[in-house]
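Before I ask anything, here is the structure I am working with.
The complex is shown incomplete by one protein chain, all other protein chains being positioned as in the whole.
Let's turn to chain A:
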Amino acid sequence: MLTERPTEDKAQEKSGADWLIETLDELGVEFVFGYPGGAVLPIYDALFRQERIRHILVRQEGGAVHAAEGYARSTGRPGVVLVTSGPGATNAVTGITDAWLDSIPLVILTGQVPTSLIGTDAFQECDTVGITRHCSKHNYLVRHPAEVAATIREAFHLATSGRPGPVVVDLPKNVQVASAPADTVPDRIAHRGYRPAGAPASADIDSAIEMLAAATRPVFYTGGGIINAGPEASRLLRELAALTGAPVTSTLMGLGAFPASSPQWLGMLGMHGTYEANMAMNRADLIVCIGARFDDRVTGRLDAFSPGSMKIHIDVDRSSINKNVRVDLPIVADAGQALAALIETWRARGKTAGNLSHWWTMIEGWRAKKSLSYPASRAEIMPQAAIRRLWEMTRERHPIISTEVGQHQMWAAQHFDFEDPNKWLTSGGLGTMGYGLPAAIGAQLGDPEALVIDIAGEASIQMNIQEMATAVQYRLPVKVFILNNEYMGMVRQWQELTYASRYSESYSAALPDFVRLAEAYGWKGIRIERPEDLDAGIGEMLDYAGPVMVDCRVAKLANCFPMIPSGAAHTEMILQANEVSGEMDDEAKALV
């Protein structure tokens, strides 16, 4: 083995695997989401010999990472994943990339072939560090058991501080087995150059306050960074909004940071955001962006994005600032600390909310368009109506909602109202179908009492359907509410709008009978087919103590509006289907 020591020392020594478990325990890890294999057997044996850390056995490694993401996003604590080398690690890559794009704190532990075999194309060898280098915040190959504890500590520090993200720790099997004595374990492998931003510069805060106080058409444009900054940041955002009287919009990732019930709430902005949110962004004289990254789903055509506004951008990651949109006042700081400083300075300078009544009149005019309205139907269940009823029937219980990816995801963002942070789990940056069910499982573990619902599409749910068994094994009463339109609806919608309705491969053929599938897994299955049965079906789902899958048959060809077509300006929003037709030109087709 790696370290040869005289036998009398052996008592104080621990194996790399034991160091790992001990360090995870010391860091307060409750759950490890994982799947065993040859290259992690020593770690699984160490897990077996202890009782404090609970291992959650998923059915595919991709599920483990999404479950860890759901746990992390809903609890604010880092999620931990354990997978074997080779296929275990590669199956985890989609989830790691998902966490990278959505800034979710994860520590992913991967087994690796013994150090002596690295590079020999050994059984189940893959270059995990190479593969994950550009989809993780940082990664390590641990070469000695004495480095395990320090590496794990630093991995958690990196995953959770600054802009959070996934950190991968690759552990060769011989490093797990070999032992190292306690006194050789260095405390922390210090990357001295890593200094995440914290408090804002006070001069910047002063400038921001003057700009806010002087603005006549201000908007807060908030994002996932507020959720990352913790619940206190959401509270401070509410306070600052109340002080300034300015309207608030949020990205998909920031939903819940500001209460949807507030009259100052404009709804989500961006491609499928509300008319009032996008128009307010377009006509604003000041945009205060907090913890959002000017994503292309949000800005639309860049040269037409909010042309007349001054822009303040508060972000913990300097690389998010001036990446897509140039701003006038960049503030590299933690959202929570910046918000606290803004509030303090606002008060200290005796500022009061300006007269924004003209601005609000304009906004009310846009609101009056009721951009989220949709055609009613008596014959079919409209997907938007199903989500609205789901919200109305569950809102008292402050549910945690996860989603898959597609139209149902956007309808959930539009028609389900959130009052609090950490209740909305969705894959925004990567847009990973199959995220929702495992994320719901992770969230349910984090809060066993919570009502956790995955709002799903019939296509997406099949991407990680195997995790139904995980829910059964751990008695997790998650609900999966499928808006079954028999199409990859989001793809079909784009084909309708961009390719003259040539529905190439977007029909969900050969669907399983989801009710019988549910029953086969030991879940309850419910089918809802008619509008008049919707309430009863949702009620039955909520009354059942265990996991439930609802196959809600919805209008097949409904489209998600409003919509800003790719590459269009905020003012070129399509409100209803009859405003579009035909085929787009190549420039439009080349956009994502």
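Just so we're on the same page, a residue touches a chain if its C-beta (ideal position, glycine included) is under 8 Å from a C-beta of that chain, and two chains touch if they have at least 3 such contacts; residues count from 1.
Following the convention adopted for this analysis, contacts and distances are computed from a predicted model.
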item: Complex member absent from the view - protein name from UniProt, among "2-oxoisovalerate ferredoxin oxidoreductase, beta subunit", "Helix-turn-helix domain-containing protein", "Acetolactate synthase small subunit" or "Sulfate adenylyltransferase subunit 2"; value: "Acetolactate synthase small subunit"
item: Candidate in contact with the missing chain, chosen from A:Leu20, A:Val129, A:Ala340 or A:Ala439; value: A:Val129
item: Residue among A:Arg59, A:Arg153, A:Arg301 or A:Lys323 that touches the chain left out of view; value: A:Lys323
item: Candidates A:Glu396, A:Asp543 or A:Glu587 - the one touching the absent chain; value: A:Glu587
item: Residue ranges of chain A at the interface with the undisplayed chain; value: 129-130, 133-134, 137-138, 141, 158, 191-194, 317-319, 321-323, 326, 585-587, 590
